[in-house]
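Everything on this sheet refers to the single structure shown next.
Here the complex is missing one protein chain, while the rest keep their positions.
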Amino acid sequence: MHVTIENAEAAIRAAIEKAREIDTFMCIAIVDSGADLKAFHRMDDAWVGSIDIAIKKAKTAVFFGMPTGEIGKLSQPGGPLYGIEHSNGGLITFPGGLPIVDSEGVMVGAIGVSGSSVENDHAVATAGAKALGAWELPAHPWRT
Amino acid sequence: MHVTIENAEAAIRAAIEKAREIDTFMCIAIVDSGADLKAFHRMDDAWVGSIDIAIKKAKTAVFFGMPTGEIGKLSQPGGPLYGIEHSNGGLITFPGGLPIVDSEGVMVGAIGVSGSSVENDHAVATAGAKALGAWELPAHPWRT
Amino acid sequence: MHVTIENAEAAIRAAIEKAREIDTFMCIAIVDSGADLKAFHRMDDAWVGSIDIAIKKAKTAVFFGMPTGEIGKLSQPGGPLYGIEHSNGGLITFPGGLPIVDSEGVMVGAIGVSGSSVENDHAVATAGAKALGAWELPAHPWRT
Partner (left out) sequence: MHVTIENAEAAIRAAIEKAREIDTFMCIAIVDSGADLKAFHRMDDAWVGSIDIAIKKAKTAVFFGMPTGEIGKLSQPGGPLYGIEHSNGGLITFPGGLPIVDSEGVMVGAIGVSGSSVENDHAVATAGAKALGAWELPAHPWRT
């Protein structure tokens, strides 16, 4: 199952609205359940370096079906996933990437946001994911 | 000078309209004058392999300030630019990428389209670029 | 807005002068506001390994509109941006990269210096950036 472009754009619009509300300039990426880019939006004045980070956050969230920040907790020195960032062409494992889960518990894609503090990135990603109804994560495994 | 996100979205909307008119399913990418991604849109049912091609077409068009197909004419076996595709992380040199030039003759970015025949890709890219007023190419050098 | 080659060379000359004053051998890179290389200078006897570091520092400084060392403070184990170095083809997040900001507060590019201690790299980068009049950083967002 894949996020539709209509859904992807709705998520981006909701994310932009939140970004403006908190006075930030974000890059916002949506990938489908295959981790392939569906839509991307760079707000004017967003950091150029955030393009790749937003996309990698979205991919990372789909790769493992969890918020990027959860992976980051496990990838610290001494942790069980230390160095996982070297896989899959480069992961980003701090907050700002969230799976997009439909109302039946199916992961249809993910959103990745970069451009401000990780708290702001996460807040904007949450606004985007929630626009599609649900991002609370059912138990693994994901049906994709 | 960089394309604004408002302009980028206008170009994408015009491209989508043309894509629908000719019954195709396209990936459409907009980059700024530094070849950095500004916006991306993958229509439902577009080829997954077209994601990277659309982005590389847009980058290629900005890299050399000309339609991608013009470079492809020069990069054939025996041609003066044979093998140029190995540069810049990979170029796409068949039609579907066009510089976006503003009304003052400044190249502000480029559009790349992939998902159908190269004729269709080029037609959709043209529709997108023209939405911003001008894509006829002034003589080199570009002011960027 | 992009740094001109005349400005880039002025920044490099000022950086070289500082490098000689403190008896170091530096690689010095200047990128424009799209993070694309504008000029590069490797002093005789500078480390070969510093070529890539100087370029990556300059790119990193433009990517996020801040001194590279500021990003490094946030990317330590346990920090909010841990692992950000995996993005954008590889970042360098210790000191030695600085945005170049013109007198109107516009970020026109960045300088990256590598070849000695990070304190020396930072001192030489500062001398280079200041040659263009201003590198004190206005509040985000950057206009680019």
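By letter and in written order, the chains are A, B and C; residue numbering begins at 1 in each of them.
Here, a residue touches a chain if its C-beta (ideal position, glycine included) is under 8 Å from a C-beta of that chain, and two chains touch if they have at least 3 such contacts.
Source: prediction; values computed, not measured.
Undergrad: Please identify which of the visible chains the hidden chain touches across the whole complex.
TA: In the entire complex, chains touched by the missing one are B, C.
Undergrad: Can you work out which residue in C:36, C:70 or C:102 touches the chain that's missing from view?
TA: Hidden-chain contact among the options goes to C:36.
Undergrad: Identify the residues of subunit C touching the omitted chain, counting contacts across the whole complex.
TA: Touch with the absent chain occurs at residues 4-5, 34, 36-44, 48, 51.
Undergrad: Mind listing the subunit B residues that contact the chain we can't see here?
TA: 33-35, 60, 62-65, 77-78, 80-84, 86-89, 91, 140-144
Here is the rule we go by: only the chains that are shown with their structure count from here on.
Undergrad: Where the CA atoms of subunit A average out and where those of subunit B average out, how many Å apart are those spots?
TA: Averaging C-alpha atoms per chain gives centres 27 Å apart.
Undergrad: What is the distance, in whole Å, between the centres of subunit B and subunit C, each centre taken as the mean of its C-alpha atoms?
TA: From the centre of subunit B to the centre of subunit C is 31 Å.
Undergrad: Multi-chain contacts only, two chains or more: what residues does subunit A have there?
TA: Answer for subunit A, listing residues that touch two or more other chains: 48.
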